[in-house]
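A single protein chain has been removed from this complex, and every other one stays in its place.
Order of writing sets the chain letters: A, B and C. Residues in each chain are counted from 1.
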Amino acid sequence: MRHLAYVGRRLVSTIPVLLGISVIVFFMIHLVPGDPARTLLGVRATDEAVAALHAKFGLDRPIWEQYLSFLGRLLHGDLGRSILYDTDVSSLLALRLPATLWLLVAATVMALLISIPLAVLAATHRDKLADQVVRAVPLVGLGMPTFWVGIMLVLLLALKVHAFPVSGFGKTPAQHLSSIILPGLTIALALTPILIRSLRTSMIGVLDSDYVVTARAKGLSHRRVITAHTLRNAAVSSITVLGVNIAYLVGSTLVVERVFALPGMGTMMLDAIFNRDFPVVQGVTLVFALMVVAVNLLTDLAHAALDPRIELA
Amino acid sequence: MTAPAVPVGPVEPLQPLQPSRLPWLRGRGGEGVLRLNPTLVIGLSLLVVIVLAGVLAPVLSPWDPVAQDLTASLQPPGNGHLLGTDQLGRDVFTRLLYAARVDLRVGALAVLFPFIIGTTLGLLAGWFGGWFDLVLMRVVDMVVAFPSFVLIIALVFALGQGTASIYIAITLVGWVAYARIVRGEVLVAKEQEYALAARASGLPTWRILLRHLLPNVLLQAFVFAMSDVVLSILAIVTLGYLGLGVPPPTPDWGSMISEGQNFVFTKWYLTAVPGLAVVVTGLALALVADGVVQRSGRR
Amino acid sequence: MSGTSPSTGSGSVSIGSGSVSTASGSVGEEVLAVEGLVQHFRGRGSAWGRLRGRPPKVVKAVDGVDLVLHRGETLGLVGESGCGKSTLSRCAAGLYTPTAGVVRYARQPLHGAPDRAQRRLVQMVFQDPYSSLNPRMTVGQTLSEILTYHRLVPRAQVRARVGELIDLVGLPTRAADQLPRSFSGGQRQRIGIARALALEPQVLIADEPVSALDVSVQATIINLLLDLKETLGLSMLFVSHNMAVVRQISDRIAVMHDGVVVEEGDTSEVFEHPHDDYTRLLLASVPRIGGAPAPATAGAATERGLR
Partner (left out) sequence: MSTLVDGPLRQPRSTPVTGTPLLELHDVDVEIPLPHGRLHAVRGVSLTAYAGQALGLVGESGSGKSLTLRAAMDLLPSPAVITGGSVVVAGTDVTGMRPAQRREHISSAMAMIFQDALTALNPTMRIGDQVAEVPRQRLGMSRSAARARALDLLVQVGIRDPEQRYRAFPHELSGGMRQRVCIAIALSAEPGLILADEPTTALDVTIQKQVLDVLGRLRRDDGVGLVLVTHDLAVVSSTCSELDVMYGGRVVEEGLTEVLLSAPRHPYTAALLRSVPDPDAPVHRLLTIPGAPPDLLQPIEGCAFAPRCPAVVDRCRTERPPLASLGGPHASACWRAHEPERWPGAVGEAALEGVLR
């Protein structure tokens, strides 16, 4: 199977990136002025505790040895222990991951539901009123702080209309879903301006292409021209755009979780930051990076599946 | 060969010098004159208004942005307070103006460093290629693997709160985009015949890079920088909202939103107005970026 | 080496004093030569390729070519797209460092990129009149930059020399202050020629200099090149896919196919009595005004048979 082999090769090709991520996450702690052990344990740590950590992580050893042992622990799923909660960081992450994933999926779906129709509308009515209006969206929308949009949505929808829960995540999937709608919409609205702009451009590129002219010259119906000759090709260019922006989207979960008090990885990271819980910050940063790598991988695979010009061999 | 003392002269009737055969490529203004279009004009004027509002803040408002007056906290608009006062009795409108100073300056500077570093590295990597290019691009791959905002927050945390940390964090994350853009443009431009011609003329490498390539690859980086200023202001505002930004009591739109959020049910404008200020700034910069792109005729 | 090729007739020394007649095969000493030239390119996407552990694909653009350009002659290099003629010309211009083989300027082999003095010997005119000029420099800036850097004229006379060069290629002097975008394709190509001539080279390498131009403009550039060659005593390597253009301008031609020269000789000899099968196919395929079938070919014969 050429496709399977491609997936395999693409997986292998992420290894250097993963290594790079581990390097950055590892060295983050060395950016902090002073003793890393003290940074890890916090200012209130006793000298004994610091010495114990020195011994445990071998902080006196050469830096590359420290990195190798860090990497070794990573491979066993050991992300260290939280100072604040005195628990394994990995088990904390496991608890918080679902809310963030829910949020990401909801935001992506909503962003697509909003931006695809608008982009198609604008591209097919180029320079008409609809297009002008849609083109104004990115101009205004690019400068909107995500958290502010969230607060405004709360103000308008949740408090005035009482339509959705304002914060929390609930216990059942149904509750999850209803509590994810506002935060998801917030992120979707932040992503929409960028998506609309790129989708409109790629759609217009396709509509202007010679092969669409050929399809029209063939005398095919408008519907057939759009479905058979435009959509797939527009998807090919859009999927890359989407992939790039999902990295941006992953980042914005952080703030939005805060606004809506969602118990996800973002709130955990912020809590950890204010409590100087360094292992947790490291762990969350790492998982966020892994999510981006995974999304990029998926985008590439989708791209390859859609576009025959991608070399699979 | 010596240069002919007498030029051989025109070899056929002169073609009259004509403007470009494609009239839509012709500028309306003269050559070399900054040609303006409506988008650019509106964007620039808006930007000038915002910058002036920040610069002239002491003139425009009699209040002190940081002096607290707990007896006058949370006053509604009126009584000389255009937008009322916040929970510490500070005039909100004044703080809005002073925040423009902070956020614009930090936002612009936080783009300047990555712009310079990223452009230089991208130019060199694109032109020379080889191991330098290879290493640089691997580093770029690593950095882009992180959601940029997560990395910025983690770095600000690691470096300790403060304006300097914000600059460093945004620079460490932001140079990557410029390096990528410029490298890509250089890879195209160096195969363009004008670059080959400059090499064929025997001009030195530094001169080709600075005089022939840089001016032609800079546009894309510049356009990106325009929208990047928006992103960097958003980052600073968000850091401010999270309490990791410019240290208080210096006013900043982000911290203003954060403080106002506590009273969002009763005094919605405390949150809404600073946010609108960010939106308008973003709009101004987006218009300028669009205008520059339109003017250059690129899409 | 191509100099030994039997059909060149390069041995005959027949330069009448002063009279330089084109197409008469008057031949001087070697001014530019390539010997055993090989230029391979590694496929693109090398970074990904390396990560995937695959050897990069190698494109053998030029695969062993010997050519000699003599003083005062025009050598036409013809072939279809992808035959390697453009790569060969860029190697000869010192823009690419060949994978193997030697490039000689005035009998001196190049080591790596040409030095300043060598750059002055050989200059190049490019194909695309739109991308071959820096869009942000006026014609005057483009020319004076070269004159200043190579110290060709005293600083005070740069401006005057720019005027001379512009005049030489048949543009009005006021062109010096204009940006490339205000010129038509043909005019830009003249600027490109002026830029090459600024260095007072002995050899001009012209890579498809007229293929992006309209027919009537194409004719003016061909005439200009012919005139300059005569007045300035230039030698020229003229690269083109257009057989008709090459016929007008070349004393000698070399036909390239798949990275090698398949036939070389006096222009009229090659056109009238082609030896190589590929050359014959190429000549037979050239459309002709008047529709007269090309000198009998297999293709034409079968077509007639079908009728």
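Here is the rule we go by: contacts are C-beta pairs under 8 Å (C-beta built on N, C-alpha and C of every residue); 3 or more make two chains touch, one makes a residue touch a chain.
Being a predicted model, the structure only gives us computed values, none of them experimental.
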{"item": "Candidates A:96, A:229 or A:258 - the one touching the absent chain", "value": "A:229"}
{"item": "Residue, one of C:35, C:63, C:80 or C:258, that touches the chain absent here", "value": "C:80"}
{"item": "Chain C, residues in touch with the chain not shown (by the definition above)", "value": "22-23, 80-81, 184, 214-220, 222-223, 226, 241-245, 247-248, 267-268, 271, 281-293, 299, 303, 306-307"}
{"item": "Contacts of chain A with the absent chain, listed as residue ranges", "value": "126, 209-211, 213-222, 224, 228-229, 232-233, 236, 306-309"}
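Note that only the chains that are shown with their structure count from here on.
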{"item": "Centrality ranking, top chain (CA atoms only)", "value": "B"}
{"item": "Longest centre-to-centre distance from chain A, chain (CA-based)", "value": "C"}
{"item": "Computed distance of Cα centres, chain B from chain A, in Å", "value": "24"}
{"item": "Geometric centre distance via CA averages, chain C-chain A, whole Å", "value": "53"}
{"item": "Centre-to-centre distance between chain C and chain B (centres being mean Cα positions), rounded to whole Å", "value": "45"}
{"item": "Shared-contact residues (touching 2 or more other chains) in chain A", "value": "16"}
{"item": "Touching two or more other chains - residues of chain B", "value": "none"}
{"item": "Residues of chain C defined as touching chain B within the complex", "value": "47, 90, 93-95, 114, 116, 119-120, 123-124, 126-128, 131-137, 145-146, 149-150, 161, 164, 167-168, 170-172, 174-175, 178-179, 181-187, 192, 195-196, 198-202, 220, 223-224, 227-228, 231-233"}
{"item": "Touching residues on chain B, where the partner in the complex is chain C", "value": "1-4, 7-12, 14-15, 17-21, 25, 31-32, 134, 137, 192-194, 196-204, 207, 211-212, 215-216"}
{"item": "Chain B partner contacts - residues on chain A that touch it in the complex", "value": "16-17, 20-21, 23-24, 28-29, 31-33, 138-140, 142-148, 151-152, 154-155, 159, 201, 247-248, 250-252, 254-255, 258, 269-270, 273-274, 281, 284-285, 288-289, 291-293, 296"}
